[in-house]
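Yeah, one chain of the complex is gone here, protein chain that is, but the others are all in their spots.
Presenting chain A:
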Amino acid sequence: MTTGPALFVRYAFAPNRLGYCGPADADALLEYGALGRADGGFRALAKQFEGAWPQLRLIAAATGTADPLDREVVEAYWIGNRLLDRARNARGGLPHHSYQVFCLYPWAELLGDERRTAQALRVLDQCRIRWGRVIADTTDHVVVESRPLLWDGSQLALGPPQQETAIRGFDGVRLIERLDPGDWVSLHWEWVCDRLTPAQLVALRHYSAHHLTLVNERMAQRRGGRAGMSGPRIP
């Protein structure tokens, strides 16, 4: 079974390689991911993911798990599992990656700004953990059918299935083994992260939908609040 550190790398590597978060040395992260080791060096790298690390600690603390890099804790944050239900916050959010993407990051608020809508939607879609079904695996790339996010001007929702090509490896380096047509996989930015079990697929859909509902409710409340404001209009 994949270790917690190796699982962490499968999901964290893509944004790290893009330079969006975590340590500057993506190769070191990749090396640890391939080895699945969790020594002090890896822990120091993982702590530099300033968004993910506090969430792993929160899940570990709420569930009495000693190690934030425990496999089940890491799975809870990126994919979702029963541990999350013991770590709910007062505003209905769970320490799942989709909560950060949809409800904490600035991008959902930028959807209403026409100049920023397209980029905001792309970031929300690529930054969340997506799921898709494998059509073909060509070694370094995988053709996947997935459902991208859509924005209708007031709500975010999943659109109809579309094919996309994702990266499974490069220069002989791969974090997951060969995939078969029909496999369900998780995706982060332009990379395939992992093959999903049926239970993981259900969990990822469930927790993503929970936070999609939450962000839609919050955006509707904000619109309602703005529409309901009274008093003199300041030019």
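Couple of notes before you dig in:
The rule is simple: contacts are C-beta pairs under 8 Å (C-beta built on N, C-alpha and C of every residue); 3 or more make two chains touch, one makes a residue touch a chain; residues count from 1.
Rule of thumb we're sticking to: contacts and distances are computed from a predicted model.
A chain of this complex does not appear here, and its UniProt-recorded name among "NAD(P) transhydrogenase subunit beta", "Tetrathionate reductase family octaheme c-type cytochrome", "Hydrogenase expression/formation protein HypC" or "Carbon-monoxide dehydrogenase small subunit" is "Hydrogenase expression/formation protein HypC". When the full complex is taken into account, the listed residue touching the unshown chain is A:Gln100, out of A:Gln100, A:Ser146 or A:Gln200.
Considering A:Met1, A:Ala24 or A:Ala90, the position touching the chain not shown turns out to be A:Ala24 (whole complex). Within the complete assembly, A:Cys127 is the residue of A:Ala6, A:Ala62, A:Cys127 or A:Leu187 that touches the hidden chain.
Hidden from this view is one chain, which touches chain A at 12, 15, 18-22, 24, 49-52, 97, 100-101, 105-107, 110, 115-116, 119, 123, 127.
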